[in-house]
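Only one protein chain is missing from this complex, and each of the others stays in its spot.
Here is chain A:
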Amino acid sequence: MSTVDWDEVKRLAADFQKAQLSSTLQKLSERNCVEIVTKLIESKLLDVIFTNDGKEYITPQHLGKEIKDELYIHGGRINMVDLSQILNVNLSQVSKIASDLEKHNKGLKIILGQLIDKTYTNKIAEEINDKLMQHGFINVSELTIHYDLPADFLQSTIERELGKSICGKQDPQDSRVFYTESFIARNKAKIRGALSAITKPTPLLAILGQCSVSERIFFCDLQEMKQIPGVVAGKQGTNSLYIPSIYSKSQNEWVDNFYKQNGYLANVKYVLCKCNFSEYDALTRLGISDPANFIRRHFPNENIAFLHSVAVGTSIRDQIDSNIEEAIITGSFIDISPLLPSVFSDKDMEMLLKIAEKKINNNTHVFAKTIVISDAFLQSLNKSFEAIAEAKAKEAVASGQWFQTIAENRIKSKSADLIFENKANKKEDRRKKAITSKIGGGTQGRETKTKSTKKKYLQGKNRDGESDDENTKVLSTKIELKLISLEDIKTEIAKDDNLSVIDDLVDELALYLEQKINNYAISIAKQLAQNNKTTNLSEVEERLNVLVTNIKIFDKGIKHIDKTDQPALTKYLLKSLVTDFVNELFKLAAQQNMLQFPENITTETRQKMLLDLPEDVKEPLTNIHKSIAGNSIDDFLNFVDAAMASCCLVLKKYDKKKERPFILGHKEALLEELNTTQDPALALHLITSILFTAATQNVIHMSGRHVSTVLSFLQTQLQLSTMEILSKYHDMVLKSLTSSDEETKLDIQKELQTGLEEIKNIANNYKQHLKSDKAQENKYT
């Protein structure tokens, strides 16, 4: 056992020795290795490249080989960044090696950080060729996007391969585009077809859109193709127009024909509406932007006038000229619009007329743009209005409106004129109505009217001499009274059928005439007014003086009568003559102070007028107004002077010398009236008056009611027989008036008729019937 053990120990010892003697494994630690390699690299004994993680070394030769392998695996194209990641080598090392490789290997290229070899370019060329065949054309810029390669590279590649692996043609204008021959041929055919088919000017853009041919090819082909039937007008580009020669030919023909036929050329869109074919449009389509120039060129020998929208030849102008001349000669007017084709716009006609006016001397007027009116016609028209103007002017003056408006004008500002005019017109109308309705009316109205007509007549005569100078503008512009309204003129003009047919002419003419006629009317009115004022005043003064004298004389007559009867007579006198006088005076005052007054003046109206009168006039007039209501003529006479003075009138002194002739005249008048009358009552009245005058050498103003009073007064003066006859007759008259029985009335009437001659004789021989003239005379004078 132990020997075995010892053997075993010996064996182990031997093993131990063996183990100790066996060669030691020569192992370098990593640390050492790194150090050694660094040392080697430093000493340039070793040329290796570290991997990215620094754990491996690689020789440049091997890297080159690996790069090539990778390139092959990736189909001939690989990104350097990818390469560096795949090989786990720094990018800079990879690119360095790659550039080395590029230098030594002609098939290799570095493009945009990508390694590309020959096989890849060949592949691309084939692909491009396929694509070209498929689409007919190819654009380098599209390819750059597709392959993500620079255009220059692709360009050069394609150019190199053109004719080899790429069957196509390079666009001569844009080297970046390539076509196949068939594609070009196809497009050419398309374009030729489109261009031949077009018959009217078409924008190239539209053609391109229709054919779906690219712009570039189109223009390229357009230059090559000589046989296209037309021209391209305008700037090069899609905006230009293609004008087929067939179209321009027909255009020219149309222009020629149209001009020959019509003598004018409408060169504006106007025609487009009318003829569905616009000259202007056509010209622009032909590439001539200036139609006027085109026409000039087209008709170099014609004398063409260019208007706003049309060009006109001589024939039409001659026609117009001759028409105008005719109108001038005949003194009428002419509307040229129906003479011209409908395409002529108003503006054209206006221009045409201007041209015509230059030729024909300036004695025409153009209205409503197209109507030529000769001076002569205007004159005649003017004349026809003069009469109306005169009438209106007279009316205005007579109605007092004239004064009123003048006065108001002074007060009112200019701005209010318009309103004023309207008002004035209205008033005028009203007044006109009033006057016409009153013709032959009440005594007072008639009196004033006859007077005014008389005056107008006189003034009308005056005016005849002045009527020639129409143009004298007498009025200042400030006064804008329109005596004749525009409407009046219009209606008057419209009466002429020839004029009223044409639109606007009436209005324009009316406007044109309005000012003239109004000026004329106003000047007349002014003259009238001036004449009126002076004559008026003196006449009124005269009349009033006569009235006052009459009143005085009549008053005297009243005083002969018994005291008891006097008041009644006085009252009558006051009511009749004195009231007349006062009314007259008030009218005058109203006129002078520019007041309105009604035709019939009553006590109430007088009172109203008094309120409106100025203070200085008001007082004396108030006094005189009150005196009418009183009982005494003397009171009235006291106030007359002041009242008249307030109206700028002078009361003439009472002239006794005039008294006698007046009384005689009055008596004569009474006798005359008596002889003509057949009315018993009136006859009795007159006889009574005559007898009173004869008895007292005074006149009496009385009404029929006072006859009996006066007769009883005359009783003492007359012979008994006469008195009896008269009183009997008086009773009969009373009976005839009061009796209700028709029969007795007729009887009495008969008796009165028979007695009429008798009492008339009494009046005619009044002296015989007086008791003792002298005694009476002495007594009463």
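One rule holds for everything that comes next: a residue touches a chain if its C-beta (ideal position, glycine included) is under 8 Å from a C-beta of that chain, and two chains touch if they have at least 3 such contacts; residues count from 1.
In this section, contacts and distances are computed from a predicted model.
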{"item": "From \"Ubiquitin-fold modifier-conjugating enzyme 1\", \"DNA replication complex GINS protein PSF3\", \"DNA repair protein rad5\" or \"Multifunctional methyltransferase subunit trm112\", the hidden chain's UniProt protein name", "value": "\"Ubiquitin-fold modifier-conjugating enzyme 1\""}
{"item": "Selected residue (touches chain absent from view) among A:15, A:152 or A:672", "value": "A:15"}
{"item": "Interface residues of chain A (partner: the chain not displayed)", "value": "1-2, 5-6, 8-9, 12-13, 15-17, 19-22, 24-27, 29"}
